[in-house]
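Only one protein chain is missing; all other protein chains are in place.
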Amino acid sequence: MGGIIDGCPSGLEVDLDFIQAELDRRKPGQSHIVSQRKEKDKVEFLAGIFEGKSTGTPIGFIIRNENQKPQDYDHLMDVFRPSHADYTYAAKYGNRDWQGGGRSSARETICRVVAGAIAKLILKEFGIKIYGYTSQVGDIQLKKHYSKLDLTKTNGSIVRCPDELIAEMMIRRIEMVRKEGDTIGGVVSCLITGTPVGLGEPVFDKLHADLGKAMLSINAVKGFEYGSGFEGISMTGSEHNDLFFVKQGEVHTHTNHSGGIQGGISNGEDIYFRVAFKSVATIMKTQSSINSKSEQVEIKGKGRHDPCVLPRAVPVVEAMAALVLVDHLLRNQTTKLEYISTC
Amino acid sequence: MGGIIDGCPSGLEVDLDFIQAELDRRKPGQSHIVSQRKEKDKVEFLAGIFEGKSTGTPIGFIIRNENQKPQDYDHLMDVFRPSHADYTYAAKYGNRDWQGGGRSSARETICRVVAGAIAKLILKEFGIKIYGYTSQVGDIQLKKHYSKLDLTKTNGSIVRCPDELIAEMMIRRIEMVRKEGDTIGGVVSCLITGTPVGLGEPVFDKLHADLGKAMLSINAVKGFEYGSGFEGISMTGSEHNDLFFVKQGEVHTHTNHSGGIQGGISNGEDIYFRVAFKSVATIMKTQSSINSKSEQVEIKGKGRHDPCVLPRAVPVVEAMAALVLVDHLLRNQTTKLEYISTC
Amino acid sequence: MGGIIDGCPSGLEVDLDFIQAELDRRKPGQSHIVSQRKEKDKVEFLAGIFEGKSTGTPIGFIIRNENQKPQDYDHLMDVFRPSHADYTYAAKYGNRDWQGGGRSSARETICRVVAGAIAKLILKEFGIKIYGYTSQVGDIQLKKHYSKLDLTKTNGSIVRCPDELIAEMMIRRIEMVRKEGDTIGGVVSCLITGTPVGLGEPVFDKLHADLGKAMLSINAVKGFEYGSGFEGISMTGSEHNDLFFVKQGEVHTHTNHSGGIQGGISNGEDIYFRVAFKSVATIMKTQSSINSKSEQVEIKGKGRHDPCVLPRAVPVVEAMAALVLVDHLLRNQTTKLEYISTC
Partner (left out) sequence: MGGIIDGCPSGLEVDLDFIQAELDRRKPGQSHIVSQRKEKDKVEFLAGIFEGKSTGTPIGFIIRNENQKPQDYDHLMDVFRPSHADYTYAAKYGNRDWQGGGRSSARETICRVVAGAIAKLILKEFGIKIYGYTSQVGDIQLKKHYSKLDLTKTNGSIVRCPDELIAEMMIRRIEMVRKEGDTIGGVVSCLITGTPVGLGEPVFDKLHADLGKAMLSINAVKGFEYGSGFEGISMTGSEHNDLFFVKQGEVHTHTNHSGGIQGGISNGEDIYFRVAFKSVATIMKTQSSINSKSEQVEIKGKGRHDPCVLPRAVPVVEAMAALVLVDHLLRNQTTKLEYISTC
């Protein structure tokens, strides 16, 4: 895996330890409830950083895949796994790399985490922070409002849930499906604090539209909602409207059903959203399927897969959120004539 | 309002009556449960169509606003309406056109319907059909699976719900909130049939990611889910996986939790998704707010606003879906070497 | 004709008189050596300007074509004029609007002048000025270095040449070809002063590459060179290199063969370039050609065409240069971390 990150401003101190730590939050083998593959996931930067700082050049990087076991995939050469991308890739492209899933493998998200880590370093300069956490696994749901949670505890939890009791229940649920050779889905919630007023474009590139696309582009995501979301539709306008007030010269709202975004543009309040992940398609049970000759076959998952993608999905959600925010932060620099400066 | 539609292939018979009919499905004043503004919403094409056919040139058009009542907006010149874009626009741009809401007005969606109608004419050539309908208003929910509905009845319903009984309940709910000077939200469901296998790009521009962004870019939308969506997260992999079978040489799946998209690429099954709309922010009740001098003020909606945006949102959802599909249909033309032809 | 200008920052005072004056520099009928069509070329703005200032919204505008004579084009319905776009358009699109040339008409450049005028207003805020002038008509060449010219005299010359003697010769050359029913080409030279250091991107979007593309996109342009250009290739490196010196804390170069751009990025010196225009294809002489049935036909120009496009091309060249510079000015705002500000 590897990629090119374009658009990073020059002069950023690129904290390599932080980037590696972000990768470690995503890597397999970190606990007993995720895939037991043993990848080092070490990133090698090839361009764009000089003497510890970004140069303004596209940042190129590679992460070598060191623990690949091609034999884990041999039985898939000719088979279309159910609810995987095998069939659609074969139909779309004619030929496909069936070893490890190629681009359709969730391993692809490792590149998003690298880019997202650099984006977070940029956002940090402006006081913007992103907190993802697992808020649901199967039916086990963390219902507390984010303001009642201690989000510094998320990372200490192997399931990335900041509430210890709920985390314990989630872990048991995952252990259970794993024992059955099955898998389960869940929800990642995400909070963004410190966003300045004014990020987002008014029509097609609304801030929440770009956040939504970014999340929906992550493997296994089936839904996105922000602010009051699907639940809020039963509220009347008089209940839902967020009334303004001014405190110490700053404009705020009493409630925040808007989720920090009004008319597609950030209003300075907390941004929060929820992302639905389906269960992993690769299961250790026998399933019927077809092969490329349209023959009915039986297949059974091999290899070292995740029984639940949620724990490892949290840093990916955060990374994509960070990239969207940096894009809009940069884009906003050309909005007002008075912002524009010459060297 | 007006716009330029780029990328329409040449040689399309542009059915002007159809385009106008689509606009009529969106226009205000068409029933007692929507805004009573009396706009004609007639579209004038300025370029790109010659002797009834598209020329391959960008298609330019204008829709004159003939029933504008600027005095309806006079009281808003200096006020930031709650849960509107007034404050964020003012902060982002420094100055803003407060008459009618400018770009943040849902009137902007009229342009989407024009472009979407042309997109539908293209899709029709390939047998792709789009059926939007109102599936929820406040707590009133249409729970039937789409296959149990007669979607030809949608357009005959003023609330755009194909089930007559539920439609009646929805209409009463809207009448009730309107009487109270209040507003209510809901859900538009959408079904797409006849999509060929292979539309969608594998990583960031997954078909459902682009559909999601398109929907989230519509005013008042708070959430998007496709296929099994948020509910499906409690299913295990063995329940959720859509098993393949072959019938008359065609690949199909027994279930369709995938919502017709696997790995971001259409698999030929029905595509379906749900879009959450919040209640309209403009209410006919007195609310507290602030003005541009940060003073606390009281405001009350004037004008002729929608008590519920759902009935008029259905053609907008369909239009955006059509545009996304045409984009991906065109994009897919360059995927395989064998597709490429020279004059 | 009409268009949408995207990306204009909010807060710009939009001087409508200046925009109209720019259009007047391009419009037909302004002297005896250009087309005698009598267009008013009045621009109507539809969106994006409120109370005299840009709002940050895309700026929409229309220029109605009031003196069109479709009968001037009747004889062209089925004919492919030599060295026009008739044949290539027909082949590419299948159908084409033959009345007035559609998109391939140089009338299209009117939209460039509107957008360019707004771009010039932005550049003015930063002290950047653009001076186009006719430096060659047929064999009549203005060989003086731009620093020896009084460029304030350009606009007073109907052929847009600041040297009165050469201008007179150019005018005679144009009168001569017009009398013969023929046409002639020439060169527009362009000088840009006051560009800050740092505009331009290092690889594909070098400042001169974008200037070159912009110029080559203008109808009838056959070549572009900047700085030392084609002539400079015979110079050795030791002759061509521009040696640096520092004066009052500012970096300058003794010579400027680089044309103000080094490595694709502006270095603060004068930017200058030359644009070659071929003779107008429509002539008042009988020529052989073919029609859409591949039959050999004879055609002869009708209507009121330009014997030489140069006088009217000068504001178009300037407009395109202004647009490129504004694009790079905006783009440069995100280059350095220290440039980035939040509201």
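General observations
Letters A, B and C mark the chains in the order given here, with residues in each chain numbered from 1 onward.
Just so it is clear, a contact is a pair of C-beta atoms (placed from the backbone, for glycine too) under 8 Å apart; a residue touches a chain by one contact, two chains touch by 3 or more.
None of these values were measured; they are calculated from a predicted model.
The chain omitted from view is touched by exactly one of C:34, C:209 or C:340, namely C:209. For chain A, the list of residues touching the undisplayed chain reads 2-4, 10-11, 46-47, 50-51, 53, 55-57, 60, 62, 91-97, 102-103, 343.
As for the chain not pictured, it touches chain C at residues 80, 82-85, 87-89, 91-94, 103-104, 108, 136, 138-139, 177, 180, 182-187, 197-198, 200, 202-206, 208-210, 212-214, 216-217, 219, 222-230, 232-246, 249, 251, 253, 257-259, 262-267, 276-283, 285, 287-290, 294, 296, 332, 335-336, 338. Where chain B meets the omitted chain, the residues involved are 7, 9-12, 54, 56-57, 122, 125-126, 196-198, 202, 329-331, 333-343.
Heads up, the rule we're going with is that only the chains that are shown with their structure count from here on.
The multi-chain contact residues of chain B, meaning those touching 2 or more other chains, are 91-94, 103.
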